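Part of the complex only, each chain left as placed.
The chains carry the letters A and B, assigned in the order they are written, with residues numbered from 1 in each.
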Amino acid sequence: MSIIRVGCELRYRVTAPTSFLFNVAVADTTHQVVRQEHFTMVPQNEYTVENIGEEGNRIVRLQAKVGDFSLQYQATVTLEPEVDDPPTIMEAEHPELPSEVLPYLNPSRYCESDRLLRLAGKEFGEIAPGYSRVAAICDWTHARLDYVAGSTDARSSACDVLVQRAGVCRDFAHVALTLCRALSIPARYVSGYAVGLNPPDFHGFFEAYLGTRWYLFDATRMAPRDGLVRIGTGRDAADAAFATIIGAATLKDMTVSAQELTDEIAAQPTGDEPAISTA
Amino acid sequence: MSIIRVGCELRYRVTAPTSFLFNVAVADTTHQVVRQEHFTMVPQNEYTVENIGEEGNRIVRLQAKVGDFSLQYQATVTLEPEVDDPPTIMEAEHPELPSEVLPYLNPSRYCESDRLLRLAGKEFGEIAPGYSRVAAICDWTHARLDYVAGSTDARSSACDVLVQRAGVCRDFAHVALTLCRALSIPARYVSGYAVGLNPPDFHGFFEAYLGTRWYLFDATRMAPRDGLVRIGTGRDAADAAFATIIGAATLKDMTVSAQELTDEIAAQPTGDEPAISTA
């Protein structure tokens, strides 16, 4: 069990009345329990918290007036992940997959798995199915992509990134999860906070459905997996934007933080940690 | 009220044990009531009916052995659509949209609405919001695209189709619904049966969320909207494939039918029918 404090501050210049959806609040699940959380808005503003999407992401929804607007969020969560031994984790056969995970085999905006069937088959078809095959996908992704800030934009999909061989965390997650889907392994995107990320920022990683549950993976190796705190879950980053803006607002400044209050989290990701599930 | 009998027969050659998901059974909703339905499989085969996806599409799920396999489906439905007068139907402002429709503003595999913000703004930004604006999108799509069988394939997205200016029903639906999303109008794909389609086939159309409900649109003008029978609903055609095949099977032959048993359905689509909602 570990206790993690996370937070962010987002400061906007609003130039016309704007409808905001913020997806920065952490998820509250069996394995990730929210002990305390707090929103502060300057100026004060009415808001609602709603659940949206297939996984019920918690969205802070509000309408901001013209002027400066900032949202500050702070939470403390307890992580008690299900920890399993990788060699014991098999891939489920397609007939065994529960119906609620089947949509995560479909291609999505940034994850055109339909285009990568042959590539996935050629690169990973000979590897024994199971947790280690998804780990091999992460290794492959990590080896082939350079992490380069600014190398991609909001239009870049997994196929684009595979061609240009560079991206940021969301691109690493998109590439790896798309390869999973192309092998008939359900996979989905997770946005979150991450202990040990340098520089601190929101993070993007993914889950693959193996055996009977969702396991966390991070192809960037930039943060230990047991320090990942889930915010949103979806088919790809399009479902988990930290802010959706309908109107006219400019992000002036953003800070993100995540600190462990206990001392349980792996200091450095090695790619060899145990299998972790928090869904 | 109209009564429609629909059906299909799908005949496969299965060359390895194969897991099938069939999405050919009609939806059962307040406005589309299933009076009777029947599945026949040759050879007989165990199957389950499951609901998947955000809208609970009814899936027939089974494992077929090597050999010939055919599925025959037949159903009778009563359509009692909500019928509204187009000029009375407004677009909902973003803050008014219920949280369950918000995911239908996100881009998806075949509907890259994030890339079309400027095109949609330039072509439709000056048109008064409301039902008539979505109708204008359908007119625009119909005027710009040629319906050409075989001109697209399973990889073709709305942007591809806008460039090549040709497609089939699913492409017309993708283009029009993507333009809706780019204008912040929630929109989603619907697969179905259609009275009057020539040659008979499965059909693809779409829904836009206006006022307080989902309205049906069909940019192909190939079938009257009051003769559309819903099968699956999703973000785009990736969520509503009539058959998903994991294994090795070849479609040898397919027939699809839809006949009206009453005499209420518009003979020819004109683009000027009243607004119809069956969701």
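Rule of thumb we're sticking to: a contact is a pair of C-beta atoms (placed from the backbone, for glycine too) under 8 Å apart; a residue touches a chain by one contact, two chains touch by 3 or more.
Predicted model, so just to flag it, every value in this text is computed and none were measured.
Of the identical protein chains in this complex, 2 are displayed in place, while the full assembly in this structure file contains 4 copies of the same sequence.
Operating definition for what follows: only the chains that are shown with their structure count from here on.
Note on chain placement: the centre of chain A and the centre of chain B lie 30 Å apart, centres being C-alpha means. The touching residues of chain B, when paired with chain A in their complex, are 19, 21, 50-54, 59, 61, 63, 93-95, 99-100, 102-103, 105-109, 111-112, 114-115, 154-155, 184, 235, 238-239, 246-247.
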